[in-house]
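Take a look at the structure below.
Omission of a single protein chain aside, the complex is shown with its protein chains in their original locations.
By letter and in written order, the chains are A and B; residue numbering begins at 1 in each of them.
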Amino acid sequence: MNSPIPLEAPPLLEARGLAYLRNDEPIFGPLSFRLGAGEVVLMEGDNGSGKTTLLKVLSGLLQASTGTVLLNGEPLTLARLSHQVALLGHLLGIKGELSPLQNLRFAIGLGGLRSGITPHQALKSVGLEGYEDVALRQLSAGQKKRVALARLLLVPAALWLLDEPYANLDREGITLVNRLLELHAMRGGAALITSHGAYAYTSGTPRRLQLRGQEAAA
Amino acid sequence: MSYGSTTSACRALLQRDLSLVWRQRGDALNPVLFAVMVVALFPFALGPEPTMLARIAAGTVLVALLLAGLLSLDALFRSDLEDGSLEQLVLSPHPLALLLACKIAVHWLTTALPLLLVAPLLGELLYLPQPVLPVLMVALVLSTPLLSLIGAVCVALTVGMRRSGMLLALLVLPLYVPVLIFAAGACNAAQQGLPVLAPLLWLGAGLALALVLAPLACAAALRISLS
Partner (left out) sequence: MNPLVLWFHKLGSPPYFYRFAGRLLPWFWGAALAGLAIGLYGGLVLAPADYQQSDAFRIIYVHVPSAWMSLFIYAFMAVNGFIALVWRIKLSETLAMAAAPIGAAFTFICLATGSIWGKPMWGTWWTWDARLTSELVLLFLYLGVLGLHQAIEDRRQAARAAAFLALIGIVNLPIVHFSVNWWNTLHQGDTVKLFGPSLIDSRMLWPLLVMAVATKFLFAASLLSRARVDLLELESGKDWARQIALAEERA
């Protein structure tokens, strides 16, 4: 039964019967899916269908009520997880008082640095060249989002969990997100993104997962 | 690809928090002002008689600093919670307890240290006897970090709440009682010319214990609060 050599590499992320309850009310699940290297999965669902909670469970912020999350075929622990997973939530995790560059330097200090990229290059590729030293507070909501996206480019995580990455972005910004996702998938990374359906990941052939309140169908 | 070392993560966090405080350095004066006002109220309430004020001076300064510290505790994680930095901190690959210890250290440096600097002035306002001042300062140096560490654990428990002020005070004050007793005990002993070493050593022992345990407890409490 236990073959010493696995026939294929385990998926980057696998959820088995994952569910989360709050006050014994199911928020989502049970939900099972796999996410392999090079894949981008769009998680669709209405408001309140538990998308954000799912991302928090997958990132390890919340503990699942039932089911397991496997990362590279191994059960998830916070210590292992954080090297490999980057979460971009509704709250961007950046400081308005600091400049984009300062924010990115802090993120690198905390999460590590992918090889072959610098904060300046990352800011340039999200279209914020020239804004390196402006206080973040003076930037627009969309520009702040771009700073948070630049963070994703810098940290070495293979799995991106993006909560509504298209929110607050203009048409150009949406294309930017799609380009970043493609690039990340080509490098062997994977991403799980949520959307309430208004904007979709258009390029490529993303798999879609439907998250509808209590049950989800892959 | 580099995952970064824990040291560099701590350094980045210290640097960020210090520069954030520096950008709002005016706020750092608030606890000091509060402590001065509390101390100034006592002569109005009890009368300006120097002998009586001298008797209560050390205790009053201790309580004023404790309250000022309590008032500033609330800000420890608030802004990080509001902008999502706290989530990123919890998700970072480095030991959360260590990162929190850095945050607590910055908090102590920026709120308690200014208070320590004005403590002699506050003592002077209340005619604190000269020989008691060094003992009071040593007691404060030992007890303020202890208060910050204990307080941080309680703040971590109330971190998601909108109006946590009163509840935080209720959680924190029973834990502050022993600290206050030993700090004030040392000052009273000094005032009566008795040996002061024992209570100060107890404070030191408590600080050593809290330095190790409080960040761990703070991390555990934060994980509960964020879930």
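Throughout what follows, contacts are C-beta pairs under 8 Å (C-beta built on N, C-alpha and C of every residue); 3 or more make two chains touch, one makes a residue touch a chain.
These figures come from a predicted structure and were not determined experimentally.
The chain not shown here is in contact, across the full complex, with A, B. Only one of B:Leu117, B:Ile181, B:Leu197 or B:Val212 touches the chain withheld from this view, namely B:Ile181. Of B:Ala12, B:Leu76, B:Ile104 or B:Leu157, it is B:Leu157 that touches the chain left out of the display.
Residues of chain A that touch the chain left out of view are 22-25.
Counting over the whole complex, chain B has residues 153-154, 157-158, 160-161, 164, 167, 170-171, 173-175, 177-178, 181-182, 185, 202, 206, 217, 220-221, 224-225, 227 touching the chain that is not drawn.
The rule we apply is simple: only the chains that are shown with their structure count from here on.
Chain A and chain B have CA centres that are 37 Å apart. Taken together, the chain A residues at the contact with chain B in this complex read 59-63, 78-79, 81-83, 85, 87, 89-98, 102, 105-115, 156. Those residues of chain B that touch chain A in the complex are listed here as 1-4, 8-9, 11-13, 15-16, 19-20, 23-24, 79, 82-85, 87-94, 226-227.
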